[in-house]
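First the structure, in the form of structure tokens, and then the observations on it.
One protein chain omitted, others in place.
Order as written gives the chain letters A and B; numbering starts at 1 within each chain.
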Amino acid sequence: MNWKPDKNKPICPQLCEHMSVLIASGEYNPHDKLPSVRDMAISAGVNPNTVQRAYETLEQQGLIYTMRGSGRFVAEDVSVSKQSVKTLRFEKTEEYFSQMEALGFSKDDTKNYVKEW
Amino acid sequence: MVKKLFKHEFAAMGRLMLPVLCAVLGVGILTRIILFFESDTIGFNIIGGSSFLMLFVVMFAGLFLAMVFGVIRYYKNLFSTEGYLSFTLPVTPAQHLMVKSVTAVTFYIAAALAALVSLVIALSGDPLVEGVKAASYIWAHLPEEINKVHLVFFAIEFAMSMFVAVFSSFFLYYTCITIGQMAKKNRIMMAVGVYFIYYLIVQVFSTVMSVLFSVFALTPLMERVAEFIADNIYLCGHTFFIGMLLVYILIVGVEFLVCHTIIRKKLNLE
Partner (left out) sequence: MSELLRCEKLTKCYGTKTALDEIDLCLESGKIIGLLGPNGSGKTTLIKLINGLLTPTSGSITVCSEKPGPKSRVNVAYLPDNSYLNNWMTVKKIVDYFKDFYEDFREDLAYEMFERLGITPETRLKSLSKGNKEKVCLILVMSRNAKLYVLDEPIAGVDPAARDYVISTIINNYNPDATVLISTHLISDIEQVLDEVVFINNGHIVLQKTVDQIREENGKSVDDLFREVFRW
């Protein structure tokens, strides 16, 4: 998995975020079976307990559901994930703009630059 | 658990000792074959003589190697990096000591038996028959006064002491190694040092005892003691041999206790 989490932030929320993105972007479609806790832990290179907590959080958020004995699946209604992707977009854009400001470019400069990109 | 320890210990020691035992027996057979072609020419006598010499060398080498391999195995399996595996097995230190010493002694006795069998093979045929005849003649014609039953018992007691003595030899080296491993550096040198100190103490003790005895021998009491021994030779003989047995058992006990305590309290793996 090509996930490179930020070392300075707690892992579990970042994993939830990443899964949200995967669901929102269509990598995982509704009713797709998710990897087992163990497989996910190995592919992400994280502790199985972290994956367990992430899955539980995603379930609380309504993004996934558990079928006893079969595993975890992506929920039908993934609008929540789309919402969190939108939040992510906002955060990343805000971050980008403040980085550009730190380099000395005004907001308008940056907007024009992006337009021409 | 002990059974499994024995299984692995025998496998490890056997791997080293089996070739040695085969070599000892082999040289015996070889000597016998050489003697088969014996004639009275000088050439053959030299060859015959040398092969006997080689046989004696190999016999003693077998015993020597049995001791060396047993001691090295103790160090390597318990106090080198292998110790990290050995001492984290679900096994007590007492079990380790017991299994190692019993296995080492077993192979030592095997080496002794191999040497004996080898000698018998080398001498088989006429020399052996002659030798056995001579020995039985002497035994049958011993002076009347000598009580053969006691002699047999002396031999048994002596054999038992020697058996325990082998244990105490191994345990002596074990103890030196175990004390030596407590050192931070140069653990083997420390073990050798401990051995020298032990040797020194034994020498000093024997010298002192000899001096005391020589002084004692000059006293009038000595005559009465000599008379007593002469009158009660069998009693004194048994006391002596059984005493020797008990002393060896005591020595082994002390050495075992020292090793056991150090391993339990002061294990120092690198």
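Basically, a residue touches a chain if its C-beta (ideal position, glycine included) is under 8 Å from a C-beta of that chain, and two chains touch if they have at least 3 such contacts.
Since the structure is predicted, the reported quantities are computational estimates derived from the model, not experimental observations.
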>> Please identify which residue in B:7, B:133, B:148 or B:224 touches the non-displayed chain.
In response: B:7
> Touching the left-out chain: which of A:21, A:42, A:80 or A:100?
Replying inline: A:42
> Residues on chain A that touch the omitted chain in the whole complex?
Replying inline: 5, 7-12, 38, 41-42, 45-50
>> On chain B, where is the contact patch with the chain that was removed from view?
In response: 1, 4, 7-8, 12, 15, 81-85, 87-92, 264-265, 267, 269
